[in-house]
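In this view, the complex is presented without one of its protein chains, the others remaining in place.
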Amino acid sequence: MSYGKIGQPLGRIEGPAKVTGEAKYTADVLLPGMIWGKVLRSPLPHAKIVSIDTQEAEQMPGILAVLTAKDLPDLLTGRLVYDMPVLAIDRVRFIGEKVAVVAAEDPDMAEDALASIDVEYEEMPAVFDAHEAMKSEAPLLHPDYRSYAHAPQKFFSDIPNVHSHVTWKLGDIDKGFALAKRVFEHTFNTPAVHQGYIEPHASVVAIDPDGRVNVWISNKMPVRARELLADVIEIPEERIVVHLAQIGADFGGKGSLMDAPLCYHLAKRTGRPVKMVMTYTEELMAGNPRHPTSIFLRTGVTEEGQIVARQAKVVFNSGAYAAFKPVPFVNIPGAKDAAGVYGTPHIRIDAYSVYANCVPSGHFRAPGDLQVNFAVESSMDMIAEDLGLDRLEFRKQNLLKDGDWVPGGPQLEEVRVAETLAAAVKASSWNQPKSQPNRGLGLAVSHRLIGTGEANTQLTLEEDGTIQVLTPVPEVGTGAHTILQQIVAETLFLSLDQVRVETASEIFKTDSGSGASRVTYVGGQVVQQAAGELMKLILAAGAKGLGCAENEVVFEGGRVVHSESDGSLSLAEVAKMGGDGKSALRVKKSLNLSEGPPMTTFTAQVVELEVDPETGQIRLLDVVTAHDVGTIINPLGHQGQIEGGLLQGVGFGLIEELRMEDGQVSTLNLGDYKLPNIRDIPPLTTVLVEEELGPAPFHGKAIGESSITPTGAAIANAVYDAVGVRFHDLPITAEKVYWALQQHSGGEG
Amino acid sequence: MKFEQTCTIAAGPLKVWNFLIDMENVSRCLPGVESMTLVDEDTYEGIFKIRVGPIALKFKGTLRVEERDRDNWHVGMRVEAKDRRLGGGVRAYLEVDLVEKGSDETQLNVKLESHVLGKIGEFGQPVMRKKTDALLQEFARQVSQELTSPDYA
Amino acid sequence: MRAFEYREPDNLEEVLSLLHDHGEDAKIIAGGTALVIMLNQRLIMPSYLISLRKLAGLNSVDSADGALQLGALVTHREMETSPVIRDQIPVLAETFRQVATLRIRNMATVGGTLAHADPSQDSPVTLMALDARVGLSSSGGSREVPLDEFFTDYYETVLQPDELLTHVQVPLPKPHTGSIYLKFLPKTEDDYATVGVAASVEIEPSSQLCRECRIVLGGVAPTPLRVKEAEALLSGQKLAPELLHKAASVVQEHTDPISDSRGAADYKREMAGVCVRRALEQAWQRALTESP
Partner (left out) sequence: MTHTIRLNVNGKEHTVEVPSRRLLIDCLRYDLGLTGTKEGCSVGVCGACTVLMDGKPISSCLALALFADGKEIVTVEGLAREDRLDRVQQAFIDYGGFQCGICTPGMVVTAKALLDENPDPTVDEIKEWMMGNLCRCTGYYKIIESIQGATALEPGGE
């Protein structure tokens, strides 16, 4: 199938704004009379607040308000479960929790005042490790968690501090292990990792004289944010306008209200617009990083090397609050992939999300998938070796097939994992003889079900003949707006400059926003459908204007043409006669997909690396990433998603760790919390295994969360291949490799 | 952060004990203590200064003796102090144990568990650890020196 | 940032007199790359900031009497790109090129990095291995201090509150000398060194024996660490693996690293050994190729 606009490697529609500095992010919002808010955070991981003395701070120059929990309504908030106070109420549960907030004429003055607030704490026993928190003697962080609004009753647990326990099952796990000849048990751990977006969270609130609340916020789900904000500031949703700004990347981390409720309270108290921008230190101390996770796998394999049973226990450290988890079961969805890309008849997966006195955890691109894939794909290599099987053949033998079920997913069709894996292997040096000592190859395979949810749009034929596409989804950087433009232009046979994508949240009641790689799938479908309906309206209005019947007109060359006469109308002309005379033609559409298609997408990666045995340092020599893709709507953006995700996967595998000691994050700026830079990138080969059969418009598939997932495991497997040392914990730092090698060679003499 | 220091002092345990339960001696042996005043039987208020390069910390707070177990030669004291200018503080528990090695020889074991809080804890934690370790070492050295100096009776 | 008074004298006398008057209450600012962070984080709160940015005369690289004289205000980028330095002491340009990123190098100054005395910095290590001396001035007079007597502790030096570091003197390497700065970056390419080693080896060209050498490490002690005991091991000797191992283990004994995000203390100690071996080997190679 060939298209006009689909498949074009187009630059971003917001490109000129972004390269000239005109694009406005929340922190760029400047309002007359605007003042600044800064928060005082808890230095203790778990303590009662005995008293807070703000008197001195209030007297300081430029200080306009100092608020503590006593000044706010006694309400909790969260992306789903409401378990987190806006300012700590009587008790702090992590180092970095907000205790008081100051508004001042400038940020320096606000900082001046913070040091003068005196808080007296009474320390309480704290627990930092999720497994420790699950023990009977552990201090309880939220004794009343069952009473929180939207707490997921179906997933309550009697285990201390477990706020959600979700089980996924296929077949009968006991039967599965009974069939197995060999049973393997492995445990893996991954650390907290910050999303690393370069824009720290920012919020601005301005209250109009009539009480209307204007909000700017780095949040990818503005409609949902409005709903959440309405609850926690007790203002009806209709009185709140969330203005959409550019978002300096999300990667799952920008779905909460963060400081917006505080901005509101300060604005209300002072009568001035209030801005709060977190410092990056605050981001690292009190953002919502990827969950530290431990994964226990129990695998049953037959004599022939067939996997027949997989039991998994995945423990997610939620940190002090579950407030940053958006899904209804308030747990991490990626746990359901604990059987990997392998057809396994008997599966039982238990995911526990556990409170502990650390920074609250949140979503980060492919939430849970990376952690679990690292475990699953490492264990595949370990089992193969133990059974004396080739690790590639062992995988091939067990791959998912059409008709297989995946936990928490559908019965699969169009399974293309074998092709994807073969493509990755073929593009790599897998089948070449091992070149040098201390070099190794590793592979890993993952899959990801496409995200579901609700999407909305409004399409309008404007009087100048252009189409305005309104979406409540902000551009978080993934290129969503460009893709929506392409889909509408393609559907309406228009040139790109005739389609303008604009954002607005006011006119939509609900919306899932950006996330879970759903924008192209759900958001694409809704604009495609709306465009189809708009075309019908255009043709009808055109026919009316041309004085003929609807079935006598066609849309050709951007005009409504009466096929029998020469008569035609431009879109601008149609617009003027459309609808009820003056107003433009308009379609407003909503689409809510609760079930995904019976299709998933696969990624296979091969990593080649070299280990310096004297230092443990790892150098990536080559990375091949192969993707099972449908029609690619925008190759430039598609490849960008692959490359960006891959480097985040490399960070997860080799570099990144939000280090904590007794709940205190010790990597508190980007000088210590290292993100990969331009000199750290590995040589990369991308292979696209294309077939036009995706579920998204024009048979596209999702890509946003694909390349990040298998990299950690592929690296771990390559390290093992290179030097014979198996790592159960990420990241695999030079230091860990060095000591493991010392031990290793010590053992062998 | 946890620290331990051990040293041997050429003095009997009773002599060392009597020296250590006098907070004036303790404060003198601890570098950086600027003042220490008795509030009640077991509580002292004081000021303690430490420098890390250009960063000058001045902690003001209390020291409370919480354990004084003469039979087991064990003292435990809690320190809570704040630096208001910088915004941060320390919370620490210091344990001193004496082990009789002979009538004229005592092993001094010092154990410290400390938390550096707020701004001070956020930055330079590793250097603070080193400094604290050095401080404890110096404390043990000073105690030993004073006890064995001819001036101390 | 806490408020402060800003002074920007255009002559040295005024700088020194301000320092004399305000001492501990004042801070000198040049490039600002380290100081502004500490000010911004409110780790330091001086009453006065004395800027050297309008001060003339301390920003040149001069070659005279077998030495390079570096003004304290020469930037890292100038050190990296200066033809004189590249020609006469290439290892110095190589070292400065490895410091942080271009933006930092455009601002940070030679004097600033020495006065800041962060033991993880690169250039003090190489400068020490090159036997550099620093010139310090106060309104009471001037003195010169060898760099290996300059640093006293983490972020601390012999600089008195009323003193300013005005210049650095680096003797030109003797003939048949090879020098290297090796920056060990196991995590990402933009980081402080987990271990940094500067090695300088002068050989006797006919015998190829080591006549004299310098071994200085960064990141493994409260100050840049020169290990004379290891240097002594090498003098009069020929390069051989066992000798390098011996030198490396002597170096390891002298290290006193801290555990941080760049590595635990025991790992840094091990790496100090590896890096010293590698650095000596490379320096030796350079010395050999220097020889006609």
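By letter and in written order, the chains are A, B and C; residue numbering begins at 1 in each of them.
Keep this in mind: a contact is a pair of C-beta atoms (placed from the backbone, for glycine too) under 8 Å apart; a residue touches a chain by one contact, two chains touch by 3 or more.
Just so it is clear, the structure is predicted and the values come from calculations on it, not from any experiment.
Interchain touches from the omitted chain, evaluated on the whole complex, reach A, C.
Checked against the full complex, the one of A:G7, A:G248, A:P289 or A:G630 touching the unshown chain is A:G248.
Interface note for the absent chain: among A:V476, A:L492 or A:A734, the touching residue is A:V476. Touching the missing chain, out of C:A3, C:A56 or C:A232, is residue C:A3. One chain of the complex is left out; on chain A, the residues touching it are 9, 11-12, 14-25, 27-28, 30, 108, 195-200, 246-251, 277, 279-281, 475-479, 636-637, 639-640, 643-648, 669-671, 675, 677-679, 681, 684. Annotation for chain C: contacts to the undisplayed chain at residues 1-6, 8, 29, 32-33, 36-37, 39-40, 49, 51, 53, 77, 100-104, 106-107, 189-190.
Methods note: only the chains that are shown with their structure count from here on.
If touching chains are joined by edges, the resulting network of the protein chains shown connects every chain directly with every other. Per-chain CA centroids place chain B at a distance of 36 Å from chain C.
Chain centres here are Cα averages; for chain A and chain C they lie 44 Å apart. Shared contact sites, meaning residues of chain A that touch two or more other chains, fall at 115, 281, 666. Residues of chain C in contact with two or more other chains: 41-42, 260. Across the complex, chain C meets chain A through its residues 1-3, 41-42, 184, 186-192, 260-261, 263-264, 267, 270-271, 274. Every residue of chain A that touches chain B in the complex is listed here, in rising order: 43-44, 114-116, 123, 281, 285, 661-662, 664, 666, 668. Partner chain A is touched in their complex by these residues of chain B: 1, 84-89, 91, 115, 117-118, 121-123, 125-126.
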